[in-house]
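Only one protein chain is missing from this complex, and each of the others stays in its spot.
Chains here go by letter, A and B, matching the order in which they are written, and residues are numbered from 1 within each.
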């Protein structure tokens, strides 16, 4: 199935990727090719087949409700692009 | 020739024995590898970061502790490298991406901590395809890696830097990761041994995620025995990874010498069909006959849905990666664009600039496959077919103990040959992806060279948690052959 340039734009927006106009065509072509490859799946009869999200049929292990962490704010924020007063900064969020 | 000139020819056990019997120090072993890296890496580009200073500091410390008898384990004093997606505390961890080109990890991945505690010496971080997305190591933001057997060829990917590192003996062991073949395919292209254990066997904590339901870490080294020694250190339950499995870890070195008499080997007919390069096929056939000569029983099996594995993978892996890579948003770590005009601009430009094309393509495909109106047709459908693929293997393992076949349809291809054709690149992983989707353990070991002079690896697939049996089989093969000891002349 081919994907249109408009759809690629929409998907890029959802994924927060600023595709410049001059790259849109190439992306559209590549993504269409990939979707063509994937389209083989539509012909497979999967009636009654349970979807498989994990390779192993295991159940989840739970952890006890214990506080194990202490603050390492300075260390963790040393890799942050912009912090002030212990806060991560971003352009103004409007609500 | 001084001792230091031959350290790189030793196995893990050889290095361990050397430092523990005082033949050479950990520092000498470390320097020997650091010198080789300095000499050969410019040609291969197998390392993104070389941790010379911290390696030497670690060597001093480990020498001391070995002398005091505090460290005796099999990895004590052994140098190693890591694929650059394992977080290593205080060391740059880039995922071969501009997104993380300056990311100094504040913590150690589970496996990195295990190797550190065992007394290993971290030499550096290996090049790879960006975020492990690629099969040729050409998507790296730090440049492509050259195959030591022919530097005009790719080393495979995504653990291409690690494979080249082992092939050229720039480390005696490295850890790679395999999502759809990223250990097995480069191992095949570079004439080394690598194992992707059963999903869940080794903790993923601290491994930067590509596709969480597929990613699995594993050792890459010259021999199966080296891999077994490493597996003993890194396998097992980790409470920080909910998908890591709470099953006893066998001693992987204990049964390496088991007999192959009566071993039932299944050959999936689909892996020997059209698409397999005849030269590669010939090498595989020869090796199979050798197993037969050692008493193994060869049977044909069928994996009727295996041709659907690549399409399933290109839905499931991108879907998971589209979500996994959302955390790279320019806020808490990683690349941030200059002067964002608003929040949307911050996100869109930071991510556009930080990620390369292949990563962005996969994020977009995954976003599309999960989005309203497409989820059922793509994601859910792929998950259903994934189960069919798993069921094929379950049926096959009713009749055989292991499955063998090619790791890749071809030998290493030329740098640039498939770079602009994602589909051709994806089909490289035709034989490895079904195994990943099923979560089964898969392995590659060297079995010779094709007519083009390039190495060929055998893929060995075991049943769930049968890594010990697989390592035994590969080790036995390595007892009667010496393919795995061969090194390209210029790196000998």
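Following the convention adopted for this analysis, contacts are C-beta pairs under 8 Å (C-beta built on N, C-alpha and C of every residue); 3 or more make two chains touch, one makes a residue touch a chain.
By definition in this document, contacts and distances are computed from a predicted model.
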Exercise. UniProt name of the unshown chain, from "Quinol:cytochrome c oxidoreductase quinone-binding subunit 2", "Phosphate transport system permease protein PstA", "Alpha-ketoacid dehydrogenase subunit beta" or "Aspartyl/glutamyl-tRNA(Asn/Gln) amidotransferase subunit B"?
Worked result: "Aspartyl/glutamyl-tRNA(Asn/Gln) amidotransferase subunit B"
Problem set entry | Option touching the unshown chain, where B:29, B:78 or B:100 are the choices | B:100
For this session: Against the chain that's been left off, what residues of chain A make contact? List them.
Result: 13-14, 16, 53-54, 58-69, 71-73, 76-77, 82, 84-95
For this session: Extract the touching residues of chain B with respect to the undisplayed chain.
Result: 85-87, 93, 95, 100, 103, 105-107, 109, 204-209, 211-213, 239-243, 319-320, 322-323, 325-329, 331-333, 343, 347, 367, 370-372, 375, 379
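Just so we're on the same page, only the chains that are shown with their structure count from here on.
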For this session: State, to the nearest whole Å, the distance from the C-alpha centre of chain A to the C-alpha centre of chain B.
Result: 23
Problem set entry | chain B-touching residues of chain A, taken from the complex the two chains share | 3, 7-8, 11-20, 27, 30-31, 33-35, 37-42, 44, 46, 49-56, 58, 60-61, 63, 72, 75-76, 78-82, 88, 90-93
Problem set entry | Residues of chain B defined as touching chain A within the complex | 103-104, 106, 198-200, 213-214, 239, 242-243, 245-246, 305, 308, 310-312, 314-315, 322, 326, 329-334, 336, 340-349, 351-352, 355, 360-361, 363-365, 367-369, 371, 377-378, 380-388, 390, 422-423, 426, 437-440, 464
